[in-house]
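Removed from the display is one protein chain of the complex; every other protein chain stays in position.
All chains are identified by letter, namely A, B and C, in their written order; residue positions are counted from 1 within each chain.
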Amino acid sequence: MIRPEERLIGAIARLILDPSAPPARHIAVGAASPIPAAACWLVKLLGHDVRLSLLHQANGNPFTEGTRELFDLAGQGRIDLFFLGGGQIDGQANLNLIGTGAWPGRAARFPGSFGSAFMYLMVPRTILFREEHSPRVLVPRVDHISAPGVSPPGVFRRGTAQALVTGRCVFRFDPAAARFALASVHPGETADSVRAATGFDYDAPGAPPLTADPTADELALLRGPVRARMAATYPAFCRRVFGEDVEHSHG
Amino acid sequence: MIRPEERLIGAIARLILDPSAPPARHIAVGAASPIPAAACWLVKLLGHDVRLSLLHQANGNPFTEGTRELFDLAGQGRIDLFFLGGGQIDGQANLNLIGTGAWPGRAARFPGSFGSAFMYLMVPRTILFREEHSPRVLVPRVDHISAPGVSPPGVFRRGTAQALVTGRCVFRFDPAAARFALASVHPGETADSVRAATGFDYDAPGAPPLTADPTADELALLRGPVRARMAATYPAFCRRVFGEDVEHSHG
Amino acid sequence: MPRRDADALAARVPDGALLAIPPDNSLTPAALARALVKRGAHGLRLLGVPVSGYVCDLLVGAGCVASLQTSAASIGEAGLAPRIAAALAAGTLDLIDATCPAIHTMLQAAEKGVPFMPLRGVLGSDLLAHRPDWRVIDNPFQPDDPILLLPALAPDIALFHALCADEAGNVYVGRRRELATIAHAARRSLVTVERVVPGNLLEDEAMAAGTISGVYIEAVAVAPRGAWPSGLLDTYQTDTAHLAEYAKLARTEEGFADYLARFVVDGGETT
Partner (left out) sequence: MPRRDADALAARVPDGALLAIPPDNSLTPAALARALVKRGAHGLRLLGVPVSGYVCDLLVGAGCVASLQTSAASIGEAGLAPRIAAALAAGTLDLIDATCPAIHTMLQAAEKGVPFMPLRGVLGSDLLAHRPDWRVIDNPFQPDDPILLLPALAPDIALFHALCADEAGNVYVGRRRELATIAHAARRSLVTVERVVPGNLLEDEAMAAGTISGVYIEAVAVAPRGAWPSGLLDTYQTDTAHLAEYAKLARTEEGFADYLARFVVDGGETT
C-alpha cells in the first residue's frame, strides 16, 4: 500500500527533477518540512548530484552562522530551490503566513513570515507545499501578503513558484499569467472535486492525469535509506508514514 | 640611562592617561607599532583597568574575524583610542599614507592607507606617532589625504587627534582651531630646534617644558614585564631598546 | 570571575529593555527567561533573532512583555506559540512582524556601526506597509532598481546560553557563530553557561573560532542545563516531551499558571 504522504513525496521529487526547470544543484529545506525533506533525500538517493541544506536537522547542521548563512547563500545565488507554504495561498501564488482579519492576524494568527518575503524572490525555483487543500487555505486573495507570487518589472527577482503540491493535486504555476493550472490529481480526486475544494480560479485544460505513484524502487528507498536519514529529525513522522522501523542503518 | 624610545613610551602613556581626555577603556594598536604597544602595556601594568587589542601580536590574537572585527568594534564605538602615523603629517593633522607626487605616489610610494580613513573618524581619540621629525614628514600640506585631521560639521566623526608624538617633541592638537600646539620638547631639543625641523606652523605659547622622563617604577615595568609581553611579537625592538633579556617570565 | 546565578543576571535587566533572544534551536536563554519571570520583569521589548519560541512565549505569558518583534513564533513541532497568540488576541501585545533576513540585516548594521543596510527581496510584501521604519529607495548604483533599506537595530541587551565561559570572560558558542553577531550588535550581553573553564579560550587555537570575546560580554552566570527544554549543541538534546507539555498547558491561562507554578516559580531549571 502506498501512503498518501509517499505519493506527495514522489510528486515533489518529480518536480525537483523536472528537466524543463532551472537545474537544482543545491536545495534548501526549512524547519518542520518532513515531506519536502523526504523528497530531497529521495532525489539524492536516486543518484542525482544535488546538495541538500536541511535546516534544523538533528544531525549534520550544515551552517556555522545559523539561518543567516542560509539567507546569505540565497542572496549569493547559491540556493537553486526552496520550499514554502502558507496559512493562505491565493491564485496569484501570493503567500500569507501572517494571519487573517486585521493586521497582524486579529481573526487568526499564523506563525509569521519566516524568511519567505526574501526567499521567494531570491531563489530561482520555489515549490509550494500545503497538505490541507480547502477553500479556507486556497483563497481568491490572501488577507495579507507575506511574500508576493509575482513582482512587477524592475523588481529584482530570480524566480517564482514552480508548482503547488497539496493533498489533492499538483498545480503548475505560470508566472507570466500569474495563474495556476491543474497538472494532476491524486487518486481519489477528480477535476470537479479539486475545483470544489479550491477557493481560487485556475486553468484546467482537459481531463487531468492522475498523479503518478512512486515506483517500487522509490518506495524501497523511502522506507529504507530515506527514513534512516530523517528518523532523528522527524521521528513521529517516520513512524506514522513509513511504519515501524525495521532497519537501523543511519548512514 | 633612559633610552629615547623609553621616553617616547612614557610620553604616550601619559597621554593615554590624560584625565582631561575621554576615557580609554579599550585601546587598539595596529601592526608594526612597538612603541605605542609598549605604552599601552605600561598603562595596563601600572594597574589601570584597560583592555588592549593588539593586532598581529604573536600570541593571544584577540579576534576571530581578523581585522574586520577591529573595524566593526570601532564602528560600534567600542574602541576608545587608536594610534596612527603617516608618511606625511600636516599642520591640520591630515595624514598621508599614500605617497608623494602624482596619485598614487609616483614620486615616493608609502604603504597605503590601511584603515586610517575609517579609524581616524570613528575613534574618540587618536594619538599620532611618528619617530622621524623632519620637514620631509611634517609638512605644511600633505600631498594626498589618506585621512583628514578635521571634518566639516555634519560629517559623522567621533574624535580627532589628541596629540602628535615625535622623536623631538609632543604636540597637542586643537580640533576647533585645526592646529597643533607644542606641549613639550624631549631632552636635547629646544623651541627653536623643533621649529626648524617642522614644516608646518603651530602654536608655541611660552617656553616649552621638557618631556618628563619615565619614573624608576615605569622603567622597571618597561624593562621587565612590558618587555616580556612584547618579546614574541617584537624581538628585535625589545633587544635594541631594553637590552639583553634578563628574565624569561611571559605571563 | 565572580560566580553569579541566573537570578543575578536577571536583576541586571531593567524593565522596558529591548532584549535580543535567540530561538529554541540556538542557545536560547531559557534559565534567564525563568529568572526574569521570577523577578517580575515588566514592559520588556523582545526581539526574536530571527524567530521566537518557548522563551518569548513564556515571557509574554507571564506578563513581562510589552512588544515582540519577530519573523515567526512557534514551539517547534508543538505548533503555534500559544501565549503569544493569546496576548495578540487580547490586545496586550504589540507584535511587530519582520522577516528573518531583515532581522539579521538590522543587527549586522548595528554590528558594523552603520545607520542602515540594504536587503534584496521583501518588495511586494505587506510587511512594508507595517514597517514605517523600513524604506525603499532607488539603488544609487543602478537606475530603476528599487531596494529595501533597513535601519540598524542595537538591542539594549543580548541574552543567551553558552556552553562555557573562561576566566577572561569569553564565552564558547561553538558552531553557533550567529550569536557573535547578536553580541556584537547589542550594547550589553548577559550570558548563562553550563560551566566555567580555566584559562583563556581565545588563546586556544582549537577553541577560538567558536568563542565570543569578553569585550562584548557584560556578565556571565553558571546555569546548568540553562537552555532546557531546548537542547545545547551536542551536550544535551531538546526535551521535545517537555515542549509539547508546555505547548499544551499554555493553551489556557490556567494551564499556563500551572506550568509557571511547577516549572518556573518553584524552580524547574534542571530536570
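To be clear about the criterion, contacts are C-beta pairs under 8 Å (C-beta built on N, C-alpha and C of every residue); 3 or more make two chains touch, one makes a residue touch a chain.
Note that the structure is a prediction, hence the values are computed from the model and not measured.
**Q** With touch defined as in the header, list the contact partners of the absent chain among those displayed.
**A** A, B, C
**Q** Looking at C:Arg34, C:Arg83 or C:Arg120, which residue reaches the missing chain?
**A** C:Arg120
**Q** May I ask which residue of B:Ile89, B:Leu128 or B:Ile145 touches the chain that does not appear here?
**A** Answering carefully, the residue with contact to the hidden chain is B:Ile145.
**Q** For subunit A, which residues reach the chain that was dropped from this view?
**A** Residues 26, 51, 53, 59-65, 72-78, 122 of subunit A touch the chain that is not shown.
**Q** Can you list where subunit C touches the absent chain?
**A** Counting over the whole complex, subunit C touches the hidden chain at residues 105, 108, 112-120, 135, 137, 139-142, 145, 147, 149, 151, 173-175, 177, 202, 205-206, 208-210, 233-234.
**Q** On subunit B, where is the contact patch with the chain that was removed from view?
**A** 31-32, 56, 58, 61, 63-69, 71, 75, 97-98, 103-106, 109-122, 144-148, 151-152, 154-156, 236
One rule holds in what follows: only the chains that are shown with their structure count from here on.
**Q** Centroid from C-alpha atoms only, then distance subunit A to subunit B, rounded to Å. What do you get?
**A** 59
**Q** Cα centroid separation between subunit A and subunit C, in whole Å?
**A** It comes to 28 Å between the two C-alpha centres.
**Q** Please work out the Cα centroid separation of subunit B and subunit C, and write it as a whole number of Å.
**A** 40
**Q** Two or more other chains touching the same residue: where does that happen in subunit A?
**A** Residues of subunit A never touch two or more of the other chains.
**Q** Return the residues of subunit C touching two or more other chains; collapse runs of consecutive numbers into ranges.
**A** Touching at least two other chains: none.
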